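Report on the structure given below.
A single protein chain has been omitted from the complex, and every remaining protein chain is retained in its original position.
So, subunit A:
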Amino acid sequence: MSQEFHVSPYTERCARVWDQAEHAVIGLSVWNSYFSPRRVEALIGWAARAFTAIDVVIPSYESAYTLVAAGIPPLQAVRRARRAVVKLRVPARRALASAGPGEQHLHTTTSLCGRRRYRYLLRTARAGYQREPALRAACHAVAEQALRSVPGDVAERTPPTADQLAIAARYALAELPLLADAPGIFGKSSSLVLYHRHIPLADPLLSGATDAIGLCPHQGFAIATPATESPRTEGTPR
């Protein structure tokens, strides 16, 4: 039987984007037990039915920056990240093929650099990070939470240093373009970003706390959780 998902838009504007249901971006994250192969397949299968079009995005080598910041040697960190990405890619590809959209709708933050709009927004995000304290603080908050999730001795302990945050923040920066303008990146008139819990990095975009990178007026965000469960506001850090 097909699994249904419950959708909780963040704001009224997000609800309007959900009403249109034109396009969804499904973000998957590594080292997150929520995204079991079965869950990934169920989520993609449901979204393919609920939206006119979908695209699935999994992180790329940027995940390794969290491990590197936590003290793991880069080569080892990258290999761990690659293995984790494959674990998401396999069920995501299978689901996209069987649900209809096809595997060309599976992307990583590396493959998205083939799209002009993503590249432009990534440059904008990086420049904004250097320039604007509000955006930098938002990225550091994400980085710090991610660092805390790294198992082992490395990250319990003392608060991360500025250098550690700067490295780990690169993961957040790769994600920012998708949060700012998924319609532009995927050539849609509106788009809803779905994740199983609240995405803190969306907040400064929605509230206007940052003007380093603009939010597309037709971009929305929603929490999507299995219909049998209530929406989660907490969980394993991304």
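Quick note on the criterion: a contact is a pair of C-beta atoms (placed from the backbone, for glycine too) under 8 Å apart; a residue touches a chain by one contact, two chains touch by 3 or more; residues count from 1.
Assume contacts and distances are computed from a predicted model.
The UniProt record for the undisplayed chain lists the protein name "Cytochrome P450", from the options "STAS domain-containing protein", "Cytochrome P450", "ABC transporter permease" or "Serine/threonine-protein kinase RsbT". Of the listed positions A:70, A:167 or A:223, the one in contact with the omitted chain in the full complex is A:167. Across the entire complex, the residue among A:7, A:26, A:47 or A:64 in touch with the chain not shown is A:64. Panel shows subunit A; residues 60-61, 64-65, 68, 73-75, 78, 82, 108, 110-116, 119, 167, 170 of it touch the chain omitted from the view.
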